[in-house]
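One protein chain omitted, others in place.
All chains are identified by letter, namely A and B, in their written order; residue positions are counted from 1 within each chain.
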Amino acid sequence: MVEKRSTKVLLLVLAIVLTMFYLFPLVLMALNSLKTTGQFTMNPFSLPTRLVAENYPQAFTQMHFLTSLGNTFVLTVSVCLLVAVFGSMAAYVVSRVKNKFVSFFYYFMIASMCAPFQAFMIPLVKLYAARLGFNNSLLPVIYIGTGLNLAFATFLVRGFLNAIPMEIDQAAMIDGCGSIRLFFHIILPMLTPIMVTLLVFVAMGVWNDYLLSSLFLQTQDKRTLPMMIRVFCAQYSNDYAPMMAGLVMSIAPMLIFYLICQKQILAGVVQGSVKG
Amino acid sequence: MLTKRGWDTWKLILLFFCPALFIWLTTMLIPFLYGIFISFTKWDGISTTYSMVGLANYHKVFNTSKFWLSLRRTGIYTVGTVVLSNVVALILGLLLTSNLKGRNAFRTAIYVPNVVGGVAMGYIWQYIFNYGFTKIGQQLNVGWMSTSMLSDPSRAMIALVVVSSWQLSAYLMIIYVAGFTNVPGELVEAARVDGANAWRVFWHVRMPMIRSSITICLFLAIVRSFMVFEINLSLTDGGPFNSTEMIALRIYNTAYVSLKFGNAQAQAVVLFVIVAFISVMQAYFTQKREVQM
Partner (left out) sequence: MFKKMMAMLMTLVMLLSATAAIAETADHQPVTISYYSTQAGVDDETVATLAKFMEQYPWITVNYYPCGDDQLAAWLALYNGGNAPTVSLLDCGQILNYSDYMVDLSKVEDTSFWSHVLSGTEFFQKEGSDAVYGIPGSYQGFSLIYNKTIVKKVFGEDFDVNTVNTVDKLVKFFDDIEAAGYPSTVVFSADWALGAHYLGCQLFSEWLGDKATQRQIMADLKDGKGGLIDNEHFNNLMDVFDILKAHNINKADPLADTQEGDLEMLAHGKVATMFQGDWNWLAIRTFENIDELGIMPLPLTNDETDARNGKILGSCPKGYAVDKFQNTPEQQAAGVILAQWLALSPEGEDFMVSLIGSTLPFDNVTAVNENPLAVSTQEYLSAGKILDCSTYLCEGPTDFWLVCGPFMQAYLAGQMDRATLADEIAEYFADLD
């Protein structure tokens, strides 16, 4: 009993130390968002001598916070929805149908996850902006963002689907359920845990995306939060203090979303384990 | 009957698989083929006409020692990051599925670095390495710690691996936690009753049960490491003296600093072939093992 207790304390201490290691740079960021850039440069590790709250309003106006937050939000939600729907549908086919056409393209898609984005970023612009005329618009970013995440989504959901026994499908089929109804009414609800995981991963990536957005969004009213962080970077120097404040503000919504979803992930994972 | 089933299958493929396939074709395959086309040209980045140069770009790439150096470096970095991040993530996964008070809070907190983009984290870590650790080193009079890790080639590489693993392990931890949670408690209990110690329970009961998690994590780690760009750019920017310039950063620089777009595309194609080969192999072997199981 005593030994068990000491192990518990040891584990707790270990967890606390590790957590500090993971949170330290972020604490540093929050701390420095309350200093002046000069103070930050002189000693980024000191506690602020006096709190400089001005960084926040400054960052708020300079980043056009509400506009860019709105754009980032629309982009992230749209990509997540499209990836979830098309990715899980494709994964269902890959998992259930033995077909050369499907598996050929599935492996092709998996392989494409290894294509460096730099390899096709210029062609993407030539195709979508020059040929199709999508200039300064969120639409191509949403569409391409979906495409870039589809392979991963299919891969992830397929793994989960493979663990769901075929018998469930067959039972439903015998009950006269068509494959479309089968998917939306029986399979999809069972995918909840992996879908939440998938969505959190995709959302993080899209929320923080800079490179893709920067290719298609030109004017300030269309820009996203990661793009607006650059307003604090001049060519030869950075205005660190408001930048830190801007970073804190731009990750806050994602952090809140993540904190909410975290519960669902865990609940979903537990649920899934009971069923499996 | 068979034809009806065949038709049903194709209907399913058409309705469920083809939309995703179409989006993927139009956003990845076609642009990528376009990119391959550019790799056979000399192009200034703007012109609407291309002058075909055949395999000249590839010839140049293969004969440039700095390309191979960069590729080798990326390989070393990938091995380091994949191992370190997965080991740490496994430990975290175990720790955070053990009977620990407030484990949900710990999971939540540890994952947070992934909520912040790589560029921002790179800058902050740069300050920690350049000013934080060196100050501690000078105060404690520890020689190797009093100079910055980022100013020495091999130590800068270690720093890059550490920071990448720091972020990546938190990401992979989520997948491992899910994997460990899925291991039935009865199985572990049964092993314990049979007298297995903690290590044996881990190695013989838990590990086999999380095999698919390991596969996913290894795959993600390899791909992400091979294509590392943001942290590379913001933490070391390839320095000191190019010793940490990974292949993605090199491709980017070849295109946008040297303005050699054909050459950059050729490098990207070579990189793609290598990484695609690794991952197809991995997928193939995983598939095989799943069948055996």
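We adopt the following convention: a residue touches a chain if its C-beta (ideal position, glycine included) is under 8 Å from a C-beta of that chain, and two chains touch if they have at least 3 such contacts.
Not measured: the values here are computed from a predicted model.
For the chain left out of this panel, the touching residue among B:Thr9, B:Asn242 or B:Gln282 is B:Asn242.
Within the full complex, the residue among B:Val79, B:Leu259 or B:Met281 touching the omitted chain is B:Leu259. Only one of the listed residues, A:Val102, A:Ile122 or A:Leu225, touches the absent chain: A:Ile122. Considering the full assembly, A:Leu215 is the residue among A:Leu31, A:Met190 or A:Leu215 that touches the omitted chain. Annotation for subunit A: contacts to the undisplayed chain at residues 36-38, 41-42, 61-62, 122, 125-126, 128-130, 133, 135-136, 210, 214-216, 218-220, 227, 230-241. Residues touching the missing chain, restricted to subunit B, are 44-46, 119, 126-127, 130-131, 134, 146-148, 150-151, 237-242, 253, 255-260 (touch as defined at the top).
The rule we apply is simple: only the chains that are shown with their structure count from here on.
Partner subunit B is touched in their complex by these residues of subunit A: 8, 11-12, 14-15, 18-19, 21-26, 28-29, 43-45, 82, 86-87, 89-90, 92-94, 97, 99, 101-102, 105, 107-120, 122-124, 126-127, 143-144, 146-148, 150-151, 154-156, 159, 162-163, 179-180, 183, 193, 197, 201, 204, 208, 210, 226, 229, 238, 247, 251, 254-255, 258-259, 262-263, 265-266, 269-270, 272-273, 276. Across the complex, subunit B meets subunit A through its residues 8-9, 11-13, 15-17, 19-21, 23-24, 26-32, 34-35, 38, 45, 92, 95-96, 98-101, 103-104, 106-121, 123-125, 127-128, 131-132, 135, 166, 170-171, 174-175, 177-178, 181-182, 184, 212, 216, 223, 226-227, 229, 247-248, 251-252, 255, 261, 264-265, 268-269, 271-272, 275-276, 278-280, 283, 290.
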